[in-house]
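Complex shown without one protein chain; remaining protein chains in place.
Order of writing sets the chain letters: A, B and C. Residues in each chain are counted from 1.
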Amino acid sequence: MLKYILKRIFLVFFVVIGVTIVTFSTMHFAPGDPAEVIAVARYGDDLTQEQIDWVRVTEGFDSPVYIQYLKWIKHVSRLDLGRSLVTSHDILEEITIRLPATFKLAVSSLVISLCIAIPAGIISAVRKNTIIDHLCMSAALLGVSIPNFWLGLLLIWLFSLTLHLFPSYGYGGCEHLVLPAITLGTSMAAITTRLTRSSMLDVLNQEYIVTAKAKGLDEKTIILRHALKNAMLPVITFAGLQLGFLLGGAVIVETIFAWPGIGKLLVDSIYARDFAMVQGCVLFIAVLFAFTNLIVDITYAFLDPRIRYEKT
Amino acid sequence: MTLLSVENLKKYYYSGVFNKKEIRAVDGVDIEIKSGRTLGLVGGSGCGKTTVARTILRLVEPTDGSIVFDGRDITKLRGREMKNLGREMQIIFQNPETSLNPRMKIYDAILEPLTIHKLCSADEENEKIHRLIEIVNLNKELLFRYPHELSGGQLQRVVIARILSLNPKFIVADEATSMLDPLVQAQILNLMKDLQEKLGISYLFISHDMDVVEWMSDEIAVMDKGKIVDWK
Amino acid sequence: MSLLKIQDLKVYFNARGKTVKANNGIDLEIRENEILGLIGETGCGKSILGRAIVGLLSDNVEIRGKIVYKNEDILDLSEDRLRKIRGKDIGIILQNPSAALNPVLSVGNQISEIYRYHENMGKKEARIRTAKMLEMVGIDPKRMHEYPHQFSGGMKQRVMIAMGLALNPGLLIADEPTKGLDPTTKDKIVDLICELVINRNMSLLLITHDLGVAEKMCDRVAVMYAGEIIEIATIENILSNPQHPYTQDLLNSRPKKGLKPTAGESPSLSSPPAGCKFHPRCRCVIGECPKTHPQMIETENGTSVRCFLYEDN
Partner (left out) sequence: MKKLNDIRNILKEAGNNRMAAIGGAIVILLVLIAILASLLSPHDPFEQKLENRLLNPCFEYPFGTDNLGRCIFSRLIFGTRYSLAIGVVVVGITASVGTTLGIVSGYSRGIIDETLMRIVDIVLAFPGIILALVIAGILGPSFLNVVIAISLTHWPAYTRLVRGITLSLREKEFIEGARALRASNIYIMRRHILPNCINPIIVLATLDIAHAIIFATGLSFLGLGIQPPTPEWGSMLKAGIPYFRISPHLTFFPGTAIMVTVMAFNFLGDGLRDMIDPKINEIILVSE
């Protein structure tokens, strides 16, 4: 198993390098001359060409690309993501302020998603082609088909505009968290339910379930002791991926509910054409996502004996 | 006349990234097969008999040793001659279910070798295929079925018909009948023997079932841990 | 005295619209303390018969007839009663050991759960019984906590045997226990099963297509062809004086007997030929064969055979 983990760690390191290259190139290929943009931010609109050239030299925009990249990497490795072009605040600070909001939303929607999806997936697999199965599956299909931004709007219309139960946007007590978490949670629950059901059905058709029956075990024991453990392996991996996705990917829901997460920061900085901030956000989100994937892989190695104990 | 002579054939695999472990799958094997004769190769699982077959056919590159086929040294053959070699040496695998492309109808499967080697024009096609399925006594309706609709015995016959389309001189049978039922195994083995008499094909017949090998082969080599330990 | 009596068992299931007659009227009796071989080629319905006995077939299957075990018909038993029989009275060793073991549970767990479930034993006691059982099938009990993927093919087969014999059942059904094993492991497994079955005076239904294995193990043999039994006799009679043409061809197809081939293919169970199922491939077809379906007849030396050649005497 050690070999498996070492390989994974090496791969993550490799991926992070790749991520930095991609994020750097987004900055580099952005339209407009970065030197001019910074100059404008520093000296206001009526500026002379010398000022722009001065900025280009000091910021090293004239040196070849890879040197700029190496310089940038040096900063990044010291956790200095540079300054926002618009507000010139420190980027990393801006991100870390927003981290708790994103984290709260991510965890709560993941919990909602798993609490709905796992039981629904299992029941509809065990009771295949019954009413409950068709009910769960059509609900899941509906969940997958509704874009979560429209779902958000519907929930706002229903719960805050007409029933006035929850605020329609903003950040504060947990009542603000309810609607965004439900929006995100239900749309993810739909995907996870379909996966759980398909994985459970796959396992129930395996030969070792027939062996369990041959041992005279009753259906409940077979499902709990034999089927569940096998069926949950892919589901747990997928849940780990979803958590990683949520730590930055819930952009749209954060935008609708004006939820001050990293996703919203990224969108706002794209609107403001603040490419330094965009770059910082993307890098932060991708690296975070890469490490959550690593943690998911390692937990998977512990859960699945076939990896935990390589063949003796 | 010897068709195939193999001297000091070696095939080593290297495993492990840090501790380089050397696995000697084939460790100095000498083989000689006369044309129209069958050499049996027997041994427990993991003794290297399959690796010997794959190295002779150059499906796997030998680490050392020389292979002389029909008078030519083919150990280092490349390019066009290598492609022609494909017409003279062929292999029958153990599992008939996975020996044919599941998405390809039987008609196209038998035709495939001819199309790869561009040996037959469109109008001759039909006549050639019908002649081939007569030799291996398969009935015509199966031609437009898919492999999953055929039984193990029928599939193995299609494989043989496919190989015969290039009228090869040498065929490796790698446990060719060990997954078949007794009656079907008898049919296939007798078919292979008739083909040897009629077309002068020589076989390298590999199996772990000693009785079958004795019935099938003129000479038998027993292998263990990559070496030939006994010659009957 | 007979342990299990199968009377006119019919097992039909539909695949892609066609009804497959896997078992088409099976009459078979397994006596106490006997090893009965069920010989037949792939796709003749022998595995399905084995699973039908313990009710392991999926629910979209239509089963008719009777399977009497200790004067109880298994086919109309309640689910709970059937489960009791499956655990305690009839053990089964399924065909493909590498797929039949749960990959995420340790081998020890998969055996001790039988003891804890059926005889609600404590954890510790169950573990002792499991260790004893593993030792009996030749597996080092210390490997109890290892997982199936850490065992070789032969070892996995031994685990299956240990599982089947855990509660000391009266009847054991072994479905192709030697398939896919190399000759040396095959002999070891055969000796192991014989030894365990004999000194525990159990009965064994051995399902296989390998005549060599049947020769070594069985007292009596039933030959199956296209969903029905065509000959039942003692192993000696089968070897020395096979009656049914198919049994004769089966024996002649062995390497010792010169691998004599028989023309044709075994028929599909969804559209079997009329009359005697073997008539398209039979060497000695007479007038009746293609038309009417022959019944089982007792011949002189206790063999029963389903063939018109033996109609008159």
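By our rule, a residue touches a chain if its C-beta (ideal position, glycine included) is under 8 Å from a C-beta of that chain, and two chains touch if they have at least 3 such contacts.
Just so we're clear, the structure is a prediction, and the values are computed from it rather than from any experiment.
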Shown chains touched by the chain that is not drawn here: A, B
Option touching the unshown chain, where A:Leu153, A:Val178 or A:Ile295 are the choices: A:Leu153
Hidden partner chain, touching residue among A:Gly244, A:Gly261 or A:Pro305: A:Gly244
Contact residue for the chain not shown (choose from B:Thr38, B:Thr75, B:Ser99 or B:Gln187): B:Ser99
Those residues of subunit B which, in the complete complex, touch the missing chain: 57, 59, 82-83, 85-86, 89-91, 93-95, 98-105, 112-113, 116-117, 159, 166
Residues of subunit A (touch criterion as defined above) contacting the omitted chain: 11, 14-16, 18-19, 22, 26, 29-31, 141-142, 144-147, 149-150, 153-154, 156-157, 161, 191, 194-195, 198-199, 201-202, 205, 234, 238, 244-245, 248-249, 251-252, 255, 263, 266-267, 270-271, 275, 278, 282, 285-286, 289-290, 293
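Please note the rule applied: only the chains that are shown with their structure count from here on.
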Residual chain clusters - subunit C taken out, nothing else repositioned: A | B
Chains most often in contact, by C-beta pairs: A-C
Identity of the chain that, by mean CA position, is farthest from subunit C: A
Separation of mean Cα positions, subunit C and subunit B [Å, integer]: 34
Contact set on subunit C toward subunit B in their complex: 41-43, 182-184, 209, 211, 249-250, 252-256, 258-263, 265-266
Subunit A partner contacts - residues on subunit C that touch it in the complex: 54, 56, 80, 83-88, 91-92, 94, 96, 99-106, 113-114, 117-118, 146-147, 149-150, 160, 163, 166
Subunit C-touching residues of subunit B, taken from the complex the two chains share: 44-45, 151-154, 181-187, 189-190, 208-212, 214-215
